[in-house]
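Left out: one protein chain. Kept in place: all the others.
Chain lettering (A, B, C, D and E) follows the sequence in which the chains are written, and residue indices restart at 1 in each chain.
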């Protein structure tokens, strides 16, 4: 792009005006990196050919910092919506992509984000087929916000629903928890600490596809644990039906450095945000088979609890020595507990 | 909602943390006003049953002011995506809805916006089936940003594509231009003027459906003129193929008060943003029939120009006395021209 | 709109065009000094309708285009100070400075506000007592009284955190500079209607007499412009060189007395740099000592820290009428409105942008 | 983690529980003064594992919970000033003031930053010279030296736009106030481990002797706590009332000499209001005159403009050990962590929140 | 340069002193509050030229009528009525 702003390397309001500059931004970055047959049509919307039942999901990504160990807002935005579709038992197919860029954002960082989006989309096997770009005034954004919406085709054998959960079902988690949240936290102003904690943002659709193929309706419920941590998802289960959950504290998989970072800031890993982590509720009879499948991807996968009718609506966590405490839902955001 | 914040009436960061407060916000406002069978499932995504070819589109809405004569960001967000789908020749069916709320935003205004969304969705005949809510820190947003993505089913007779345009085709516009942009401008800080100009934000899908039913593939190209105004859309046409456009300046429909507001600020209506305005390219043979159909909705619908091979890539506007000038694409945002 | 639309009547336009075609027997070069008139001529496609022997030359009459780059640098500098709100007319914010434009400064966090009126900036100052509000006051004689008024208004309201970063230019000295140039080939002038609405015709009589050029004061609508061109041609063909007022509904011989009082209450005549032309003595207005408290350049002791960028831009030749924009090697190539090399490509009233946008 | 994880060993926990069950022959009420210990007891579900005749009473040892509402009002007020950056520990920002909490002030545009350390606030001040940075410094003796350090650090670096809004409380006077109460039924105390790491045991010997209560200094991990409870029960059953250190890896008889020096360099003992309890003489630390330039309450001449809201909260009874949270009529109904009526419901160390969150 | 538009002074909306008057100017459907300090003689009903928020000149209605008469005369065969009247 031969414009002043490319040279000076920042995105200003002119890029959002719907004029020539915006077209250059789209041509030189967005369409350049994300091109595919459907997106290339460049109409107001994308034309899709799909068969069967669909899943449809949306999420906006407002993470800070934008770049962190293990990823950036770009792959987060792809994986997040891919995962929400996967949690429906669907095969994610197409994504929309909408940017809200704060003026002054560095062109190079935008390019880096778009490249990550391309990588993440190709890794997850989805296509970005339609998009939108807005530029807002300085002080009215936070660098960049991204919304992705996604369409997937429901797997023929999928029968996922919170209503399918039964007493005695096993609650499984696919991977260590709290990793992503602590990777982000380690770079926040006022809290920084040194660590090698790397966000585990990842697409879960391939794993879910395997689960569907092998177990079909045996997978009764799936949900990825993002904001609000594991506790939020468990609460959804506990408040939806007439069940409670018995958690076994020592079985919660937490990487040791992640746990230590939580100790330092006084945080409880069950409330820390995740990416690439999901809960899976299955009949106890297939528990070990499902775990085995999950452990191919991540040996940390664990059986963390059981659905119970003993204390409906409540999640009770038991420690190794028999101490029990209630896991309440998060109030607001978990803030570092210092004193 | 019996919380401090409801009493004090503002949305703070706790509403975005994924915890209990956020669930209350969703229950008491979003799900309360927008409930429908699909949304009520409250999974990570919505389950849809759709037949045939689909259209898929996304847009973020970052308008300021949020409330203006004739509408607010809520109906804008619904109509905008509905219209993008309609421009594909599709019947809009389902919307996703994602909010990015700046902390401190008044709960009442949020409720007003959600109510407008409900009204607009019902008016357009679409359902909001999945959503997302984020709260960002004060000074990192602008009250509220909304993203909607939409899915529609392609009309059986639709064959819309910029490649279908031919020399001699008529370029029609369905309504007066520049109205929405000037309604917004009249309330901007530093530019305010008094007027009764009311934004004409409206869903265009019903009109487009009629066009599809009556003319099918005869409608060669459709595009709503939003940011960048009419000129941007005309430029897309002029740069896509090997055609130019001859515009007849005096045929451009502009309401007289809108025109006067443009005079005052030194703006050219062809660059002013629209909502509810679209361009329609048709063979000259059906021009009058199409115009007649458009005029049922708005008598201002007009034949504004012709596709030509005389000056490929260029839009030339002719005045009543024969003066000709080139209509260039907008550079950045059109700013009031004062001196 | 009354007093506007009737001067766009197509039949009258055609009639005047026919009259000009009949009247113009010799080749004439007529300069419209005013950028607003350039804009109107080009946007209405009138240059293509005039007879070939009547050539319009686009003068330096766009205040945005002639604002020196060093002043834009200063505005940029001010806007980036944490406690300054820099207000500007919309046209000004895209003009490139040596480092960046105001729009780019805004993207870097500068608090730049686009206003319709300098008086609005006084209200912003009143609403932000902890900030220093600076209005980037550019303009010709038309705008200078309004800018002066903003200072008087701030004083009246007791708003002390308001100031102007002023860069005012005067038309007659510029015309004289152009006419003094030995290569000058301009035969007649269209007088700038709204400048004359303020200043009256007094300054133009000696110019017309000294340089033996007709000066016909013109409005901005197609009929206004063609009428003035027609009367210029009539004078030229008959060897006259009068100051003639063809914009009588807005311009009086004596101008607007009160506006001049207000202007000279706050400003006094001084030397001024014109971008693309250079310094012209007595061609600008500077804030008087009495109002130094409202003068941003004194409040902030602004240093001019950037050397002007060398540039391929031939703005000077364009503004003086020696060359047409398309004769500039950069025109439409390295220099386009999205990436202007020189100021005349920025403002829609700039000669280069007017050509690029409407031809 | 070394020195942490080994004190969570389940086998040891079970062993100590068995020991306590065997040793406790009479009914005893033991107060853990420290909120961190409350948190650990509740989160680890240990209250349900103790014998019925050993009842733990949760003391006023959460600095967030005892910070007076008027001070929160002042912090809110400061945060809303345009040129102030108000920094705070995370626990503090949700505590309701009379008008609003700091989190709500933030939503209204207040610049509130959540920090891990007061020293970080000094860096923020250095990076924002045009702003006044105020750190909302709450804490017991554990935290006071670090807060004092922040002032010394700012002074050392020449950072003059940094100040503390300080509210420090001292443990021994609070224990004495509780023991002086005629209705007091507490038989023994767990000493606050990290307070003692700073202060040593010197202040506790006279208390134990005067009131004839055992005081056993405890750490924070399950084994630490149970060990200390066990030794308290042993003393009680044998009629002893010694100060006993069961947290020897962190606590020395004399405490941390340097930390005390730093603390008394900046602060001096003064009267202090405890939320829910009232004023207790000599129970707080105030910034010395020498450091007045770093004292936000003097820099800003803060007025306490809001009358305390009447409230159903029985925090005082809870903090003094007369009542358990579930005996409060508001507990779990009008008062929940999402909408705390009183401070003990806010901080996860507050007695009410600890009960609500983990029981 | 100097975009200025004629509008009709519809009302005086405030008067700080003899000099500082603010008036509401109507542009057929659009209104704008305009500073009248530069046109002390402007009365309600007058047309004023508005530039950057201030009225800089009062339209001389007589002169305008004279011009229009001349134009009408010149283009007798043309239809000049359309927009010429209020």
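As a working rule, a contact is a pair of C-beta atoms (placed from the backbone, for glycine too) under 8 Å apart; a residue touches a chain by one contact, two chains touch by 3 or more.
Because the structure is predicted, anything quoted here is derived from the model rather than measured.
Undergrad: Using the whole complex, pick out the displayed chains that touch the missing one.
TA: Result: the unshown chain touches A, D.
Undergrad: Of D:53, D:160, D:185 or D:248, which one is in contact with the hidden chain?
TA: Considering the complete complex, D:248 is the one touching the chain left out.
Undergrad: Looking at the whole complex, which of A:266, A:283 or A:323 touches the chain that is not displayed?
TA: Counting the whole complex, the residue in contact with the absent chain is A:266.
Undergrad: In the full complex, which residues of subunit D touch the absent chain?
TA: 1-6, 9, 11-12, 15, 34-36, 61-63, 89, 116-120, 139-140, 142-143, 145-146, 149, 152-153, 156, 192, 194-195, 197-198, 223, 248-252, 256, 258-259, 262, 349
Undergrad: Using the touch rule from the top, list residues of subunit A that touch the missing partner.
TA: 193-197, 256-257, 260-261, 263-264, 266, 337-339
Note that only the chains that are shown with their structure count from here on.
Undergrad: Where the contacts of subunit C and subunit D overlap, which chains show up?
TA: A chain counts here if it touches both subunit C and subunit D, which gives A, B.
Undergrad: Could you tell me which two chains share the largest number of C-beta contact pairs?
TA: A-B
Undergrad: Taking mean CA positions as centres, which chain lies farthest from subunit E?
TA: The chain lying farthest from subunit E is D.
Undergrad: Return the distance between the CA-based centres of subunit C and subunit E, expressed in whole Å.
TA: Going by mean C-alpha positions, subunit C sits 22 Å from subunit E.
Undergrad: Report the inter-centroid distance (CA atoms only) between subunit B and subunit C in whole Å.
TA: Computed value for the inter-centroid distance: 37 Å.
Undergrad: Using the touch definition from the top, which residues of subunit D touch two or more other chains?
TA: Residues 94, 103, 338 of subunit D touch two or more partner chains.
Undergrad: Identify all positions of subunit A at which a residue touches two or more other chains, and write them in rising order.
TA: 12-14, 19-21, 137, 139, 331-332
Undergrad: Which pairs of chains touch each other in this structure?
TA: A-B, A-C, A-D, B-C, B-D, B-E, C-D, C-E
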